[in-house]
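Coming up: subunit A.
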Amino acid sequence: MSDTAVSQPLDQSEEMPVTDPADALLQVENLHTVFRQGRRAINAVNGVSFSVGRGETLAIVGESGSGKSVTAMSLLRLIPSPPGEIIDGDVYFDGRNLLDMSEDELRSVRGNEIAMIFQEPMTSLNPVLSVRQQLAEPMRVHRKVKEENIEARCLDLLRQVRIPDPEARLDAYPHQFSGGMRQRVMIAMALACEPRLLIADEPTTALDVTVQAQILELLKDLTRQHGSSMILITHDLGVVARYADRINVMYAGQIVESGTALEIFENPRHPYTLGLIASMPRLDAEEKARLKPIEGQPPDLGNPPAGCAFHPRCPFAKPQCREQDPPLEPYRGNHLKACWVNVDE
Partner candidate 1 sequence: MSDTPLLEVRNLKVHFPLPGTLLKPKSGGSVKAVDGVSFHLNRGETLGLVGESGCGKSTTGMAVLRMTPVTAGEIHLEGNNITDLKGRSLRTLRRKMQMIYQDPFGALDPRMRVLDIIGEPLKVHNLVSGRKAYRAEVMRLMELVGLLPGMAERYPHEFSGGQRQRIGIARALAARPEVIICDEPVSALDVSIQAQIINLLKDLQEELGLTYLFVAHDLAVVRHICDRVMVMYLGHVVEVADSEELYTNPQHPYTQALLSAIPIPDPRAESRREVDPSIEGEVPSPVNPPSGCPFHPRCKHAMETCRTVAPELKDTTQGHAVSCHLYEPTSAAMPQIRVASMA
Partner candidate 2 sequence: AAEAPPENPGGMVNLATIYYGIDAVTWDTSKWNWKANHDMLFMDHLIMGDLDYGPSGKNVNDFIAQAFIPPEHYKGDLAESWEVKEDPLRIEFKLRENVYWMAKDGVMDRREFVAQDVVEHFEAMKSSDRYIPTYWDFIEEWKAEGDHTAVAYLNEFNANWGYRIAWGYYNGIMPPEWHALSGEDKADWKKATGTGPYELTEVARGQRQVYKANEEYWDTTTIEGKTYELPLNDGVVYNIIKDESSSIAALRSGKLDIHESIRWQFVDELKKTAPDLNFKSALKTEGTFIALRTDKKPFNDVRVRRAMNLAVDQRAIQQSLLNGEGALLNYPFSQRWTSLYTPIEELDPQAQAMFEHQPEKAKELLAEAGYPNGFEFDLQVCSCDPYHTDMVAMLQAYYQMVGVEMNIKTLEYGAFRSQMRDENQAEGYLMDNGEGNPFSVLRKSFVSGQTWNPAFYSDEKFDSMWKTALHETDVDKQNEMLRDMNEYIIEEAVPQVWLPTQEFYIAWWPWVKNYDGELRVGAVRPGPIYARIWLDQELKEEMGY
């Protein structure tokens, strides 16, 4: 079934659109972001292309350090500089290229049309400003909401994210909140201007399983209500399975596989995806089988191996893998993979 895909790659000179670009809310093309450390450059994002449809939830998975967060932050140019730099690529949001915008234009997009929820709820809120001050800020900046309406709007937001007794909490400071509640405040802040795209970078990693479920359910409901798109970054495949429409699997700064949740889970085509799924201990496993880890260590992004970045750990590696970096190309329909081998063989 996959022979055709491997032996007859599509014309590569033509970028293969993931979704119809006209339809896509966000279209990322060939994004490269590096971090410079002295004379060393870490290619944290190394040629990433993908798109997010309207109302779609895109998940980005991959192990720690694979470049998920940097990809997300590059979209809004939130890469700290120095040492980071976006050296190439285009990010079209609704047809406008975010990477070519002036600072002022960019500011009007940030927090307004695209909002972001960061990985660390404990530290992403300013400890010396009250929740009210922080919550109202995006509205003041972007929406010119009248002062008298701001309080009502803030309360409304807190209610939406199900913070009990919002009136009492509005003037509290972040340290008076638990981790879960802080993350909810972050979400409320992100939602303040009803963004069209929400980027949630591991919104629950730092939280307990029970709180994680609450937050994710909440996000799912809210995006559905507003019809916004969402990029959900995580390395928890379980979360992805439940919430994502589409999945991008990243490894060493590149997307190695992309497809719908079902495609990825039921028919993974990249050896890394395969390994990832196999190494998860599963509650629903029939018996306590021995786990099948991916052997070896993740690559050093400052000095990545030649060819396919995964080849040193890949059980299927063949000589070609050591020399040539496989392009991301369709395997079947919108299911893309970047691998020279056919894992079924």
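Definition applied: contacts are C-beta pairs under 8 Å (C-beta built on N, C-alpha and C of every residue); 3 or more make two chains touch, one makes a residue touch a chain; residues count from 1.
The candidate set was assembled so that all candidates are chains of the complex that A comes from, given by their letters.
All figures in this text were calculated on a predicted structure; none of them were measured in a lab.
Checking the candidates 1 or 2 against subunit A in this complex, the single touching one is 1. Partner candidate 1 is touched in their complex by these residues of subunit A: 63-64, 178, 180-181, 208-210, 212-214, 216-217, 235-242, 261-262, 265-266, 275-277, 279-284, 288, 290-295, 297-298.
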